[in-house]
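Attaching a single structure in C-alpha cells format; questions to follow.
Partial complex: the chains shown occupy the same locations as in the complete assembly.
Naming follows writing order (A and B), and every chain is counted from residue 1.
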Amino acid sequence: MLQLSEMPLRASELIKALEKRSAGAGGLVTFTGQVRPEAKSGSVSSLFLQAYSPMTENGIESAIAEAQCRWPLTAVSVAHRIGEMLPGDTIVFVGTASAHRRAAFEAADFLMDYLKTEAIFWKRESTSSGTNWIEPRAEDYSDASRWTEHK
Amino acid sequence: MTKLLYFGRLSDITGSAEETLTLPQDVSTAGELRAYLDLRFEAGGALLEPTVRIAVNNELCFDDMSLAGAEEIAFMPPVGGG
C-alpha cells in the first residue's frame, strides 16, 4: 500500500493499520524518517519535496513488487510526505510484515534504500544560509548497491 | 501545444516549473529540444547535462527519441530521494 501525502504522516496510525492488515504475520518492521533540524548549510527552517506523478508512484510500486518477490511478505506499507514540511515532521514511513523476522528487516531496509536514492523526488532545503536543492549523498548510493550484488 | 515540466533545481533556471509551448519546426528529437531550451533560457549547459534525464509522456527516453506525439515532456535532474 502506497500513499503520497501533503498532510502530516503519523507513524502510530500507520503502524496500527499495518498491524490490522498483517494480523498474525509474526513480525513487523517499520522505518520512520523525520526531517532533520540541522543540515550542512545551517539549521533547517523548512523542507520542500516535489514528486512527479504518476512516475514517482510507479517507481515505488515497482520497488514494493520487487521486495514482495524477494521476501515472503504478508503486508507492505509505504507512506511519503510531499510538499512543504518542518523539522521533526515525518517524511517517510515504511512497514513490512512477514512470518520471518529477517525477511521483514531486509525488505524494510531494501525499500528505504530505494526511497533514499532512486525514488523520484526533488528536495529543497531552506536553512539560515539560504535555499538549496539537494542531491543524493554518496553513502546512500553505496547502501543501495548492496542489493544489486546479490542479483 | 506541448506541456513542459522542469523539476528540482531546473525550475530556478527556467523561472517556472511548468509551461505550455508550441515546439519549433526544427526541433524533432528530445536532444534538439534540450539544445533549443538551453539557449532560450541562457542555461549555460544546465539542460544539456547527461544527468538531466528527459521523460516523454511519463517514459524516460534517450536524446534521439522523436517528439512526435509528445504531450508532456519533463526535464528531470538527479533525484534526491525522500
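FYI, a contact is a pair of C-beta atoms (placed from the backbone, for glycine too) under 8 Å apart; a residue touches a chain by one contact, two chains touch by 3 or more.
These numbers come from a predicted model, not from an experiment.
Per chain type, the number of copies found in the complete complex of this structure file is summed up as A x2, B x2.
Heads up, the rule we're going with is that only the chains that are shown with their structure count from here on.
A separation of 27 Å divides the Cα centre of chain A from that of chain B. On chain B, the positions that touch chain A within their shared complex are 5, 7-9, 12, 17, 55, 58, 74, 76-82. Contact residues of chain A toward chain B in the complex are 33, 49-50, 52, 54-55, 58, 80, 91-92, 115-124, 133-136, 140.
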